[in-house]
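Removed: one protein chain of the complex. Kept in place: all other protein chains.
Naming follows writing order (A and B), and every chain is counted from residue 1.
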Amino acid sequence: MSARRRTLVPLLALACFVVLALGAPWLAPAPPNAIPADGLIQSLPPTVEHPFGTDPLGRDVLSRMLHGARVSLSVAFLSVALASLVGTTYGAAAGWIGGRVDALCMRLLDVALAVPRLLVLLLMSALWGTLPLHTLVLLLGLTGWYDVARLVRSDVRGLRERDFVLAARATGVREARILWRHVVPHVWPTLVVTATLGVANTIALEAGLSFLGLGVQPPDASWGTILRDGQLPGGARWWLTVFPGAALVLAVLTCNALGDALRESFAPRQVAA
Amino acid sequence: MTSPLLSVHDLRVSFFTEAGPARAVDGVSFTVHAGETVALVGESGCGKTLTALSLLRLMPTGARLAPTSRVEFDGADILTMPERALRSLRGDRIAMIFQEPMTALNPVLTVGDQVAEVVRVHTALSGRDAWTRAVDMLALVGIPDAAARAQQYPHELSGGMRQRVMIAMALILEPALVIADEPTTALDVTIQAQILELLRAMRERSGMALLLITHDLGVVAEMASRVLVMYAGEVVEESPVELLFSAPGHPYTEGLLAAVPTLDTSRERLRTIPGTVPPPTDWPAGCRFRERCAHAWDRCASDAPPLVQLGPAHRVRCHLVQEPERRRT
Partner (left out) sequence: MTAQTTSVAPLLDVRNLTKHFPVRAGWFRAPTQVIRAVDGVSFTVADGETLALVGESGSGKTTAGRAILRLIEPTSGQVHFGGRDVRALNAASLRALRREMQIVFQDPYGSLNPRLTVGAAIREGLLVHQLAEGAAAEQRVRALLDEVGLRAEYATRYPHEFSGGQRQRIGIARALAVEPRFIVCDEPVSALDVSVQAQVVNLLRDLQRDRGLAYLFIAHDLAVVAHMADRVAVMYLGRIVELAPRAALFATPRMPYTQALLSAVPVPEPGRVRRRILLAGDPPSPANPPSGCVFHPRCSHPDRDAMCANVIPALEEKAPAHWVACHKVPAAAPPSLPSTLA
């Protein structure tokens, strides 16, 4: 497969997810929390009327999944955007200033990295009781920027020593403009790739937290909460596991594939000698 | 006349690139006799390094050798011999010295180990004897306190010392032919002087033949007896060294000699060759130098000039040889 197709296929797949999520209010056969009019509060296997079955409260799983995609994807996108912003600022500052500031920043980062992310998240949600969605985004974002910071910092440190940066400085260009015009554009590839992989990671993480009952709270739907509703020994309500599980795996795979393809397409071109 | 040690016939190496096929080495033929030093001179992109690597079938991946090419060493065709036979030849009868010893040496092995390894691969000597021989060789190439230095890793040595290690590795089995690819280019001028002196001394001592790939005409003048000038994948001139400098036959050689700055402070302006070497995907038709040549006329665009014998051991690839009246002064 050509490099362009390797990027295009996962990009289109991701676009499908986004369109489905955005279109949920129109695409979904029923509102996500609607209890059936006939009052049949029972988890039923897939039928023509409910292609993905219903959950223990009799709600349409397909509708909940489409609305859940909105929650899952927006939590992932927003928290990764926050993480990228914080990580880029922190990493760029440390790399650009250098010296002791850099050393101190990196040591602080080492400390932060030594604490497992899941542990922090579990602890915070336990302290909080029930997490509102924006707090969940904030938590995921503020614990997800370490890798971005390290990568951006090492890019910036390399760029800081490049002759074209010195040349700009020797021309009399202001530091802020040098950073914006001569350094930041070169950090983009790193940022886009880590962000894409970060989205995959965060989708899975949010699902995990929600499954444990610590992430998205009922009655809000997310893929993780739907999975939670399907917890029964022996896979008795398989439709509550298989459909959201497949969506989850597909979304994560798509983002990982996109990240890898982007990384390759950004790699320096091989030039014939 | 004795048969040559190395005989290269119609060597052609090509690549497929995004910009189309690149005939990086395009019909190169030459010989090297035992004990002789031949210099292969040219600017970057002319194909000299690829020529050198092809002689030992060490071309980079993607390079294609033409089936008609032949490289005979001591009567055997290197390009068709089995890998096993070639391996036993490499390092033993033919050795190679690279430009950048830092990348050519293995960073995780001591330099003594690396020199001894050559001995162990090609001889039946025990590890201890190979080590002793390696230390002796390191001393011979001028590494002070060789026994201690042999225990060090490449990064602990200076560039000049690393190049001495490379030379020790290449020469320890007294090969008949040494191919040196820009052996002093990465070094400072005073260190270069040391290394050239060492190569001369080793040549005297072992009687090896040396194929020296370089862009530095000063190095050529000091080291070589015969010179091949390459341009755009072809040999454009082959000449004994004195003749090359006193009476260059090809306009490119002439231009190159005039462009070299010397320590002579009276010469103010350097003569230049206009333009640059074209990329290997885009060699001009006819004479490949014509776009940069002051003498070119219509024949140069239509006919590719052959390598014409001009005198004993002097060959030139230029139509001026047949039509000297076309020369502009």
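Going forward, contacts are C-beta pairs under 8 Å (C-beta built on N, C-alpha and C of every residue); 3 or more make two chains touch, one makes a residue touch a chain.
Just so it is clear, the model here is predicted, and its values are computed rather than measured.
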Checked against the full complex, the residue among B:10, B:77, B:242 or B:323 that touches the missing chain is B:242
Residue, one of B:68, B:126, B:272 or B:322, that touches the chain absent here = B:272
The listed residue (A:103, A:123, A:232 or A:253) that touches the chain absent from the view is A:103
Looking at B:5, B:150 or B:220, which makes contact with the chain not pictured?
-> B:220
Where the unshown chain meets chain B, residue by residue = 43-44, 144, 158, 160-161, 188-194, 196-197, 215-222, 241-242, 244-245, 255-257, 259-265, 267-274, 276-277
Kindly note down the residues of chain A that lie in touch with the hidden chain.
-> 99-100, 103-104, 107, 162-164, 166-174, 177, 181-182, 185-186
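Quick note on the criterion: only the chains that are shown with their structure count from here on.
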Between the Cα centroids of chain A and chain B the separation in whole angstrom comes to 55
